[in-house]
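What you see is the complex with one protein chain gone and the rest in place.
Labels run A and B following the written order; every chain starts at residue 1.
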Amino acid sequence: MADEVGLQGDVTISGELRPRTLHLKMLRKQWQIITLQVIATVALIGMYLEIVSTYVVGSIDHTMLFDTIEVLIGDQLPIGDWLTGEGRNGISRFFIPLVLGLALGGGMALLAFQTPAIQQRVKLGFIITLIVVLIGQLLLKWLTGMLFSLDLRLPNTNELSTLEWPLLMILSLMILFLYLLPVIMGVRGIWGLSRRSVAWAIGFTLLFLGIHAILAFPLINGQLGNYGNSVSVIGAQFSEPTIGIFGLMLVTTEQFSLIMIAILIMVFQESSYGVIRYLEYAYRLPESCKRDPEYVRQMDNVLNTHLKHTFGFLGLTGIATMVALGFHSVLLDIVKDSTGSQWAGQISESIELSLTYGLVISAAMFLSIMALLRFFVPWERIWGLIYARRAQEAVPQGKEIVDI
Amino acid sequence: MWTRKASFTFTGGIALILIGMMIANLQMMILGLSFIAFIVVNSWISGHGDVEVQRTLSADNLYKGDDLYVELLVTNRSNRNTQLLEVYDNIPHEMKLRSGLNQMRLNLRPGESARIRYVLRCPLRGHYSIGPVSLRSRNTFNLSVDEMLVDHHSDIVIFPQIKEVEEAFLRSRTAKMYTGATTLRIPGQGSEFYSLREYVPGDPFKNINWKAYARTGELMVNEKCRDAVTDLYLLLDSRDIARIGTVLKNPLEMGTVSAASLAAFFLKRRDSVALAIFDDTLSYLPPDTGDKQYFKILSALAGVSPKGAMPLQAVTNSLSGRFSRGSPVFIISSCEGDGTVPAAVRDLVGRGHEVTVLSPSSIDFERLVSRIPRMSYEVLKLERQNRLTTLAGSGAMVIDWMPDMDLSQALMQVRGY
Partner (left out) sequence: MPDNSNFNYRRIGLQAAFWLVIFLLLMSILLNFVNLSNTDQLSAYDDDWNDMSAFRQDINDMGIQTSSLVSSPLLLADIEDPRNTTYILAGVERDTLSLPQFDSDGFITIASEDGYSPSEIDAIVEFVDAGGTALILDDYGFAGSIAQAYGVRYTGYQLYDTTYVQELDYNYIWMCVQATPCGMNGSSVDPETISVHERWSGMNGEGAHPCSLLNGQTMLLEDAGLCSQHWINGEIQYNATYQLLLNNITALEIIPGVNGALSEVSIRAVTSNEATVDVNGDGEIWVGDEQTSETPDLWGQFNLSIEACARKSCDPNDGGRIVFMSDGSALINAIYDYENFNDPDNPLYGTNECVTSNEKCIPKNDNRKWAMDFIAEALMSTNVGEEGQPAENAMVIFDESRHSQNDLLADSYNTVYFLLVYFTGEGLAMLLLFLLLFIAFEAVLIKKRDPEPWRHVFSIIYYGFGDANRYTYYAKTDKIRQVFLSKVRNQNGLNREEFHAMPARELVSLINDPVLAKFAIEPTKYSLEQTVAVVKRIKAWGRT
């Protein structure tokens, strides 16, 4: 007896077929879109943690700032240490704030999909809460004070001191907010489908890297005095590479974390923009096309390709960057093994190769060779032939005849 | 071709590397190298491959306002994926997309096909060509874009609308001149009964009147009246002056609708219809009957466009010799800007033709697009009235056709002499 047909994914319990369409409500829940958004979120978190662990932790992180403020005011900040990560070591200081940032960004994204009325209410509620928190206590104390003393007066010192807690609280939250800005904006952009937020997240990140680079510049770093010491500097001369592929050591640990930052920025950018781009395209389709199975099928193809390319190309980019950075050692070997000329000897020991110049020249050389190679290696044809051969060799499954 | 994003990425990469070297910042250099590596890696993939396109139309000819169903089949004939491919079927701007979309973003595996279906409606008559098919292959990350054209066209002819005019002719105040095949009271090929006669060998058996045979015992056959077919001549004014008005309401458009409707009516009645279109040249379709003639007339009317300033008298001088004696002539013209119209009409009337002038009121069409001062408008109208009166006085039947008037309505308002 033939097996019963299993329940298909698009068939409801009542047995009605629910065909897939490109309506936003349905498309947003499609696994490819969710996957891309998750990848973007993971990349965002990874990028953020990588940057803070390289540049912020131990030098300019928020806990140090909070400590400084606490020393200045001579008191603890109202925001709990468990929230800010004070007292923890290393990158773990950022875990709870990161979760906060994700939650806030997610909340903002959720809000973006509500009706304008709800959005207005929430915003209004937030502002009112802020005002109440800020001056509520002061007003209460002051007014009751005036009421009991039956005297119209300005608030006294005791009553004004009630402003201390909310102001410090707001300051702490603002500091946290500033530190978590890329995460908040990034999450908002990914899940709220906002290009601008994604751009802000990337922009903040690059701005931070730029400012850090300027402050780390020896000429300027020297002017900062003691403050300059807190800016972590990555040296221009390199140690031996310890990370590589296929047994080839290509980059140092430092360089690897910098590469990861770059790759994760690109993964975040491409995934988030990709989602927005495809949803926008689907949104703009006329109603009949949204229901057309042909459009649905092709949308599947496009999304699957984007996923494959995100992993494939960006992974390859990371590897290519690593190889490019390690290429100078290959160059050195080539030069060393060559005729032993004066120039070969000079280059093999040249300080340029141990500084960034040689690194960059050899990396540029490698990338140029890689770019030119495509004209000489017809790999797409080769791949196509393999694919065609595979398709031919695939034996079509015959129908199984079952004896009843 | 690199997109703006790729150019920025590349320039940014170079800038980051150089600035990184300037300020000895490794992060910037690595960021720059990554950007460039990203572009290099992406340059290894190029899409498109070999794409075949096939278009199917629901019809090659349509009437104005009808829907055209188009299906475009795109097949990837190569051994590699097309990558992100945008397919866009170029359709003339005169056509309106009723449903569906003439473009699609797709990614075809080797051998895979996709169908793009859409419905068009064309509110204008004419000869159109759908195509070519534009292809744009993009990199997944929008770093490169390549455009190409598949030179695949599908031609379609949009005929003018046909209006029902039978009722108008029936209810017209004028004598019933246009009754299709006219029965002559002489024996011959036809459909109406003329008389009984004795059977002679060779008469078709189907004509034998069996009742008469039963009555008389002699073989008798039904003899029919000979049908005489009328030759109708349509003269359509397609001069430049006929373009005055909006795109859908101008003398030429109205004229083509009326010519097509009249041709349809008379051809249905098995009359033969001839069409002469005069603009900067004279195009003449000799009288004929049947669907073929109908198609020819409609095709000719579909392609007509306003140009030139040929006077009507030149037309009549050239053609009147070919006109069958006494046959009706329809002149569809605004009669503007041509002082030879009365003489031409007189000439035709003098030759014994039944002349009907169907004149779209170009002043009122002009009023749709220009602001004519009231007084000038009234005077222009008066002048037009004078003109039409002159024509009526020459012996023609004149119809002053206002823009908001239906054809059948207009035909019912024919003014006799």
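One rule holds in what follows: a residue touches a chain if its C-beta (ideal position, glycine included) is under 8 Å from a C-beta of that chain, and two chains touch if they have at least 3 such contacts.
Since this is a predicted model, take the numbers as computed values, not measurements.
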item: Option touching the unshown chain, where B:A24, B:I39 or B:L312 are the choices; value: B:A24
item: Omitted-chain contact residue, chosen from B:F8, B:F193 or B:F295; value: B:F8
item: Touching the absent chain when the full complex is considered, from B:S99, B:N317 or B:T390; value: B:T390
item: Chain B, residues in touch with the chain not shown (by the definition above); value: 2-5, 7-8, 11, 14-15, 18-19, 21-22, 24, 50, 86, 88, 91, 93-97, 102-103, 123-124, 134, 136, 145, 147-148, 243-248, 250, 306, 362, 365-366, 369-370, 372-376, 378-380, 382-383, 385-386, 389-390, 393
item: Contact set of chain A toward the excluded chain (per top definition); value: 218, 235-237, 341-347, 349-352, 354-358, 360-361, 375
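The definition used in the following text is that only the chains that are shown with their structure count from here on.
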item: Geometric centre distance via CA averages, chain B-chain A, whole Å; value: 58
item: Chain A residues touching chain B - in the complex, by the definition given at the top; value: 54, 209-210, 212-214, 216-218, 234, 236, 254-255, 258-259, 261-263, 265-266, 270, 274, 277, 281, 285-286, 288-289, 292, 294-295, 297-299, 301-302, 305-306, 309-310, 313-314, 316-318, 320-321, 324-325, 356-357, 359-360, 363-364, 367, 370-371, 374, 379-381, 383-385, 387-388, 391
item: Chain A partner contacts - residues on chain B that touch it in the complex; value: 17, 20-21, 23-31, 33-38, 40-46, 78-81, 83-84, 99-101, 104-111, 114-117, 140-142
